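Data block below; observations after.
Only one protein chain is missing; all other protein chains are in place.
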Amino acid sequence: MNDIIKQYVIEKEPYYRPVADEVELYEATYAVRMPMMLKGPTGCGKTRFVEHMAWKLNKPLITVACNEDMTASDLVGRFLLDASGTRWQDGPLAIAARHGAICYLDEVVEARQDTTVVIHPLTDARRVLPLEKKGELIQAHPDFQLVISYNPGYQSLMKDLKQSTKQRFGALDFNYPNHEIETEIVTHETGVSGEVASKLVSIAERARNLKGHGLDEGISTRMLIYAGSLIATGVNPHAACRVALVRPITDDPDMRDALDAAVTTFF
Amino acid sequence: MNDIIKQYVIEKEPYYRPVADEVELYEATYAVRMPMMLKGPTGCGKTRFVEHMAWKLNKPLITVACNEDMTASDLVGRFLLDASGTRWQDGPLAIAARHGAICYLDEVVEARQDTTVVIHPLTDARRVLPLEKKGELIQAHPDFQLVISYNPGYQSLMKDLKQSTKQRFGALDFNYPNHEIETEIVTHETGVSGEVASKLVSIAERARNLKGHGLDEGISTRMLIYAGSLIATGVNPHAACRVALVRPITDDPDMRDALDAAVTTFF
Amino acid sequence: MNDIIKQYVIEKEPYYRPVADEVELYEATYAVRMPMMLKGPTGCGKTRFVEHMAWKLNKPLITVACNEDMTASDLVGRFLLDASGTRWQDGPLAIAARHGAICYLDEVVEARQDTTVVIHPLTDARRVLPLEKKGELIQAHPDFQLVISYNPGYQSLMKDLKQSTKQRFGALDFNYPNHEIETEIVTHETGVSGEVASKLVSIAERARNLKGHGLDEGISTRMLIYAGSLIATGVNPHAACRVALVRPITDDPDMRDALDAAVTTFF
Amino acid sequence: MNDIIKQYVIEKEPYYRPVADEVELYEATYAVRMPMMLKGPTGCGKTRFVEHMAWKLNKPLITVACNEDMTASDLVGRFLLDASGTRWQDGPLAIAARHGAICYLDEVVEARQDTTVVIHPLTDARRVLPLEKKGELIQAHPDFQLVISYNPGYQSLMKDLKQSTKQRFGALDFNYPNHEIETEIVTHETGVSGEVASKLVSIAERARNLKGHGLDEGISTRMLIYAGSLIATGVNPHAACRVALVRPITDDPDMRDALDAAVTTFF
Amino acid sequence: MNDIIKQYVIEKEPYYRPVADEVELYEATYAVRMPMMLKGPTGCGKTRFVEHMAWKLNKPLITVACNEDMTASDLVGRFLLDASGTRWQDGPLAIAARHGAICYLDEVVEARQDTTVVIHPLTDARRVLPLEKKGELIQAHPDFQLVISYNPGYQSLMKDLKQSTKQRFGALDFNYPNHEIETEIVTHETGVSGEVASKLVSIAERARNLKGHGLDEGISTRMLIYAGSLIATGVNPHAACRVALVRPITDDPDMRDALDAAVTTFF
Partner (left out) sequence: MNDIIKQYVIEKEPYYRPVADEVELYEATYAVRMPMMLKGPTGCGKTRFVEHMAWKLNKPLITVACNEDMTASDLVGRFLLDASGTRWQDGPLAIAARHGAICYLDEVVEARQDTTVVIHPLTDARRVLPLEKKGELIQAHPDFQLVISYNPGYQSLMKDLKQSTKQRFGALDFNYPNHEIETEIVTHETGVSGEVASKLVSIAERARNLKGHGLDEGISTRMLIYAGSLIATGVNPHAACRVALVRPITDDPDMRDALDAAVTTFF
């Protein structure tokens, strides 16, 4: 394993609490190198899951946060000017394909079409990545696997994956964990007591019920960990919840009152 | 045959199961070097067919996945900066025309107009490719043939091939194969038993009937091969179908129930 | 005549079958170097006509397929980086103006406005081409003539030539030839018998009557030549017509039935 | 006068037939170096007028055909890469301002706003051109004058000169000349007899009456000169008018009939 | 004061006729280096005022005509390629901030948002200009002041300064001066008699009453100076007003008649 790829190896086990058979299923899909799509809402643990699996499978992980201004070149690579002319620089997808990493394209639906089309030849029997600008055809390393994430709630008429892209992936669903598991996660990640963590989870559950009734998204597990961290440093739970849970997600005075009331109920 | 073009020669026969006279007709069109358009839905075998034909005709095959951000330069070539100034680099279409490969432009309708117009002079009696930026006129190699793919279901008012482009191509229709042939393909490609393969095909047929009634596209042959591969590694057929057939193509709870029910019916 | 321009000389007489006085009229317009506009539908022979005239007048012909992503620089030229700094490279229009070729801009309406405005100074009494980026004013060679093609059926509110551009050109109308002439052309170009060619023309005439009643464009002469070529290699006429005439121009089942019926009527 | 500017001097008197006091008025505006706007329809002689005046005043004339893809750099200049680094190249407006030419921006309304704003400092008391990229402020040469053309018929809500631009120019109106003068012009420019020229003018007058009733623009003086030139080479007047006057400006069968009838009336 | 900045010093007093306390108020705002916004219609003297104040305060003045294609780099600076690599070139705003000039951004509302946001750090207590591409933070010279102009009549829903920009500036209103003062200005600038100048002002006043009743803008002081200049060279006042006042601002026959009548009334 060379220097470029070594920096993507995950040394320490990332904490991940399985909720069903997702770990075993993922291992099977990796065994046949099936391209995978992780579906689920913001902040429910998709990124952590793929980090955990990369660590478990002992493969380097290259993560790319997709966005609408990203071009195919940002994934595949480009020529850079050098003292002795131009020099090719592999992009993250080319590095992963060439050296055998898991390549994780986060929120791939945000990317422009050329980004999503460029991955097609890596997702069928050929498993190749054409570097058209360089005139090279990378035959993917046997360890390479492609994983993308996808938030179904974000789909719109303007921005969705093409069917011809979706059909190239197996899919796993993710959601917020149940009360007990989420409490366990918050406790583990912040150091607050199980009682405090359970209260935070209860507040989040109230907020998630408001999704679609004034809130665009509920409170995520990640936000609970932020609130717990503040409480663990000694901040008053009311202030901690205000800063970490309520103020970030809404500016509507009624919604803020409803959420503040939920905080007061539990603390 | 030089080094650039040799990497595009297909060494091993790609598995393709003919369904009618498409192999013979294609050979005739190649004999007169007629530009060809392969029409059909996602994942029904167009790419595999052209790979098979390239192997059978013993010609190199250069495949380009088209997309809306692709420019004419991505096909034709560009000047790159070098230690001694600029150096011309042929694009994939120019390589194919110059050295006599079959050039396959996949999903050409996704490309911008300049990409489709640039192929015009290669599709009439002239068979030339003007490299306007280089001031060179490539006379196509006698072995060169142009092939494009086209999914009629994707046509929209905004994005369709111009009539003046369509008229430059002969056309072959493709569709999903019939039950027996598709079962044979799944068995061949995954190693599952004929019985399991037949059940997978039956599930796909149910899903294809839902196309236009809640599903944008049916389940493709490629997806059946994914599901079969998981089953072959020991994954429970229910889980395998959920991951490979159902979750990727729909997030609608009713459609998911309908498809899950179809899985339960057969397994 | 230097090396750059010599590659654009047409050595062999391109086959063209005149239908009226278009050859003589064109010669008169060339005599006064009037810029010309060739109007007519796709595939009716405009490109072949200008090739024939260039051969007859013994002038080099530079053809440019216009498209909406083409810039003025693609026509006029640009600076390229060289070992010793930048070097100017004439574009096809500048080559034609400087060395005295006929410059044929095919489907000029597809081009962006800057492409069409850049030709203005070449179309009035001045006959100059300003290379603004180079600071040079090319006085057109006495042999230079500008020819553009234009398909009136493509006109739309969004995309049409400006009146101030149209007024700078004389115009000749083109259409599909009559039955006898078109039969003669198909026979000459494919080697099939007059009887087969006549049947192909009859099928095309039926299709042309459907234009505007379910077909965007009829079957062109070029498509008949494709079908004839397949038949000449031994392909069954039904299959040849399906591949070369019917499948390329429509995906509508009713239209396909109507056209297939026309094929069966004649073969 | 240096080499760059010498190529813009007009050696031979361009033929121009005055219709009113426009020559004297223009000389007065040049005497006070007032920026001028020439208003009028396509092909009525604005370009020829400014060429004539430049010749009469013995000043070099730099003409720029404006278009919507033209940038401020196309007018002002840019840095070019050279063997020894970058080198500044004056654009046509900078050349004119620095060396004292008349700069004629044809159809300036087609240009993007940055082109029109860049001329502002040259049109008020300062008479300067800031080369912002170079960090230089050109003080205009005493002989420099700015002239723009403008076709009021093209004005639209989307594309018009800003009032703050219009107010910086004096204006002269142009239109097609009256019958006698236009006949004189056609005779002078083509060599046909006065009788033939008069007939051509009569046809044009009919067409101009159809403007707004099916024709976007009438037949211009320039088109009459085209028709006359063909007749002078021996082409039949009917054919000459068809090619040079009727076919270029309309594809509407009724309008073509009306115009062909006008041709038949006079020839 | 170095060479770059010296060319922006105004040597000769620019003529400016104060109409109220604007000179004293501006001096107070300069004393506290308050960023200033000059509001008023086209051609009423905003540019001349800031030139006069720069001369009075003995500070260099850098004027930038803003436009919608101007980028932040056009203001701030950019890297240029040099024989020895890249070299930073300050833009006009950076030159002004570094060397202590008054920087006048004319019609700033025309610029894209990045241009207006780039000036924010120069308009609050920090008075800094971050050159992000260079990694440098310019602390503004004590003499530096930022001035922008703004024509309230041009405001539209699409294009207006953001409130967060407006709030960073003090503002002074400008308008056309009253009859006596404007007459004095026209006399001073053109050399015509007070009687002629007064007549020109009366014509302008009539036109200004038509603003919003068929005219987009009235006749500005600058236009009166144009007309006066022509009269001073001996041009007939009717012709001079036609060329300099009426033809530039309207193509509507009724408005032209109304304005021509006003000219006839006074001359």
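Here the chain labels run A, B, C, D and E in written order, and each chain numbers its own residues starting at 1.
The rule is short, and it goes like this: a contact is a pair of C-beta atoms (placed from the backbone, for glycine too) under 8 Å apart; a residue touches a chain by one contact, two chains touch by 3 or more.
Please read all numbers here as calculations on a predicted model, not as lab measurements.
Chemist: Out of E:His99, E:Arg168 or E:Lys199, which is the one that touches the chain we can't see?
Modeler: For the chain that is not drawn, the touching residue is E:Arg168.
Chemist: Of E:Lys39, E:Lys56 or E:Arg208, which residue touches the hidden chain?
Modeler: Of the listed residues, the one touching the omitted chain is E:Lys39.
Chemist: Residues of chain A in contact with the chain that isn't shown?
Modeler: 4, 7-8, 42-43, 47-48, 63-70, 74, 78, 80-84, 89-92, 95, 106-107, 110, 151, 216-217, 219-220, 222-223, 226, 229-230, 232-235, 239, 243-244, 247-249, 251
Chemist: List the residues of chain E that touch the chain left out of this view.
Modeler: Per the touch rule, chain E residues meeting the hidden chain are 21, 25, 28-29, 31-32, 34, 37, 39, 71-72, 79, 81, 84-86, 112-114, 116-118, 120-121, 124-125, 130, 132-133, 135, 137, 152, 155, 163-164, 166-173.
Definition applied: only the chains that are shown with their structure count from here on.
Chemist: Taking each chain's centre as the mean of its CA atoms, how far is chain D from chain E in angstrom?
Modeler: Using C-alpha averages as centres, the distance is 30 Å.
Chemist: Where does chain D touch two or more other chains at once, residue-wise?
Modeler: Expected reply: 81, 84.
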